[in-house]
Structures are given as C-alpha cells and as structure tokens.
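A single protein chain has been omitted; all remaining protein chains appear in their positions.
This part shows chain A:
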Amino acid sequence: ENSPAPLPERAIYGFALFLGAWFGFILYLIWAYIPEAWLFSLGLTYWPQKYWAVALPVYLLVAVGIGYILLFGINMMSTAPLSSTQTITDNFAKKQQQQKFQEEAIPALRDIPISEVNRMFFLPEK
C-alpha cells in the first residue's frame, strides 16, 4: 500500500513542483534585478522593498549556521549529569517483572542491575 515506487500521480506532483520552483526563482530574479521605475511603469507598485532580496538569504544562511551550534548545544544540555539516576536505570527497568528460571531454556531478556554487572566485570581474579 505505502510503497515508495514511482506512480503517475507522483510524476505529476513532481513536475508541478519543478515548474513552480522555476517560476518562483524567475520571479525572485525579476524582483531583485529589474529597477523599480520599470516595475512601476508596468503597474506593479506593491512589491516588498528590494532590501529583502538580499536580507532573506542572509537570514536563512545565518540561521542554518547557528542551527548547527544550537543542535550541538541542545544535545549537550539533554545529556544526563553524572549524578543522576538516569545513567543507571529508568522507568521500564524499575517496573520489569522477574521471570521464573526454567531448566534448559535461554533466560528471559532483562535489565541487569549495575551492582551485578560490576561484580561480573571487575571482581573475578584472572
């Protein structure tokens, strides 16, 4: 049902978007380059100031650059501090139920408490 295969409708949407993008670009070039006097003589008087033809791309690029730094910072802020219990356990691990031990069967998957993990790793003598 939801396959990414090419369909006739998708081809038409794509072509419409392609034409729309070209139209938007040509319109932007006309607005940015053609002098105001010529546009007024055609009757097109209520267009935004040409200042924005330069300002908007600059705003976008600066936002993208700051976005890199912002994402990095948000990642660092959401990391749990060293003194929080989130580094050891969470709600799912606290509520897990103990499965009964069956002979000859693979033990059920569970979250092993950190004390047990430490004992396994660090206590046995080599």
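Going forward, a contact is a pair of C-beta atoms (placed from the backbone, for glycine too) under 8 Å apart; a residue touches a chain by one contact, two chains touch by 3 or more; residues count from 1.
Just so it is clear, contacts and distances are computed from a predicted model.
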Fill in: Undepicted complex member, UniProt protein name, chosen from "Glycosylphosphatidylinositol anchor attachment 1 protein", "NUP43 protein", "Transport inhibitor response 1-like protein" or "PIGH acetylglucosaminyltransferase"
"PIGH acetylglucosaminyltransferase"
Practice prompt. Pick out which of A:3, A:49 or A:83 touches the chain that's been left out of the picture.
Written response: A:83
Worksheet item: With respect to the chain omitted from the figure, which of A:41, A:99 or A:118 is a touching residue?
Response: A:118
Worksheet item: On chain A, what residues meet the omitted chain?
Response: 76, 79-80, 82-85, 87-89, 94, 113-115, 118-119, 121-123
